[in-house]
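One chain of protein is taken out of this complex; the other chains stay put.
Showing chain A:
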Amino acid sequence: MLEIKNLTRRFGDLTAVDDVSFEVDPGKFTGFVGGNGAGKTTTMRLVMGLLQPNSGEVLWHGAPVTAADRAQFGYMPEERGLYPKQPVRNQLVYLGELHGMPHREAREAAEHLLRRFGLGERMRDKLEKLSLGNQQRVQIAAAVMANPKCLILDEPFSGLDPDAVDEMFTVLSEFTARGVPVLFSSHQLDLVERLCDDIIILAKGRVVANGSVEQLREAGQSQHRIRSEVDLGWLRGFPGVQVLDLDGREAHVAFTDVASEQAVLHEAISRGAVRAFGPTVRPLSEIYREVTR
């Protein structure tokens, strides 16, 4: 398990990462969400040891992470980084070797990954000759080349079409299935919501929300949608109910507690047939706006 404990990093007067703590559990996708300048990339660089924290620490299986541990992590930086003028296979082999793979195994792994990503015919092509989407595939291949024990991916899916996202997600799922923790950042909230087990929301360098998608939803107000055979105007002024939207026989409400939820249900049934009564699933974007407000 990867633990980030009270990390703080300042650049002059700016505190880019402010007492950030969270965990990335084995075998789980943990989504790292936040606006520009929220501190996602700095946190990832701190995890990879590319920047030194002013305070706090990164733990790997309970002990401070070492350079040898980090050498077994797969990392994909935000601004894509590979040699544009070199053949893609050679680059992957080189990176595999730097992670300790023997040359032959690195070559076999590179060829296997490239074939899997539909780039089998383009192994000898220079990176710059590939489309941006394919360059992105090669970049992900570079991160997973040497069977990493942990994956830190900064915006891995930006620039990929939905099919490519699914394809890459399938590959990454093979790693989580083996218990590898995966931390990835993204601006695409719907994607994070769909793919991630856990979500960490960062704003102005601080963690403002942390937990599974369900936990985050439950943490906010409980909202329900009600549909009845009769007019629901009576909901206004009902104790413990906040009417968010009312349109005749349909209403969107928030309850302050479970008791008022049950009281409303009884009242609605007594007034007429109830066609629908249930909690609404709040999109992550809404939770995000709420916690970063």
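We take it that contacts are C-beta pairs under 8 Å (C-beta built on N, C-alpha and C of every residue); 3 or more make two chains touch, one makes a residue touch a chain; residues count from 1.
What we mean here is this: contacts and distances are computed from a predicted model.
Look at the chain that isn't drawn here: its UniProt entry, checked against "Putative monovalent cation/H+ antiporter subunit B", "Transketolase N-terminal domain-containing protein", "Heme exporter protein D" or "ABC transporter permease", names it "ABC transporter permease". Only one of A:P64, A:P84 or A:P283 touches the absent chain when the whole complex is considered: A:P84. Residue in contact with the omitted chain (choice from A:V58, A:A142 or A:V264): A:A142. Within the complete assembly, residues 45, 48-52, 67-68, 70-73, 75-84, 86, 90, 94-95, 97-101, 142, 146-147, 149, 178 of chain A touch the chain that is not shown.
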